[in-house]
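Every protein chain but one is kept in place in this view of the complex.
Moving on, here comes subunit A:
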């Protein structure tokens, strides 16, 4: 079964409906570059338990209704960061959103809309080209840089020094933040929140010696000064990283020449 007209009713009777399940409508933005000129919406009425994750519903649709439905997912437990998508208009990991949190008021039909994340080219269905995202990530040199002779023992760091950048070590590079940023949508040359978060992780690491290099990169026209503090990134982060705060800390480091 390939892409069909929007009005088609999909046969979802093959999906096993466990006891206690209810029917929800999953409205997915579909796009097949070999057939479609532009994306369109398709709806699937599927059985769902309140404890199901949105990813379960997508897997059921893929396994029992339409095998061509494309999306990324790997660990399915909110660690790998593969299944970032726009769920009900908000960037989330499909494996961390439970159906019970999306249910409509009593007696009303629940509709869950699922679309690819914005600002990155959609390749197929919910699957986007992540290369611009990773290009910005690589550009901030997200690895330890230390000069001089290699130490013969571990690089020691105090608990307080480690705490300084603890928040930004949590990033799983899912692109929820970057693809929720209006400045990133408008012009793809902005580094985006995720790249700045990963720069922050090394800029404020006492063992790293290239803070200045990274600050220089982020001081450029496409760097932190394009941030408008809309807080979309902080709201979107599935790991609860205070992304906007991290960006502000980089701005402050640039402003006062102090890390």
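Everything below uses one rule, namely that a contact is a pair of C-beta atoms (placed from the backbone, for glycine too) under 8 Å apart; a residue touches a chain by one contact, two chains touch by 3 or more; residues count from 1.
Quick note on the criterion: contacts and distances are computed from a predicted model.
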Inset, instruction - Among "Succinate dehydrogenase", "L-beta-lysine 5,6-aminomutase alpha subunit", "Putative tricarboxylic transport membrane protein" or "Carrier domain-containing protein", find the name that the UniProt record gives to the complex chain excluded from display. - result: "Succinate dehydrogenase"
Legend entry - Of A:67, A:121 or A:151, the one touching the omitted chain in the full complex: A:121
Inset, instruction - Pick out the residues on subunit A that sit against the missing chain. - result: 33-34, 121, 123, 129, 131, 135-136, 139, 183, 186-187, 189, 216-217, 219-223, 225-226, 251, 254-255
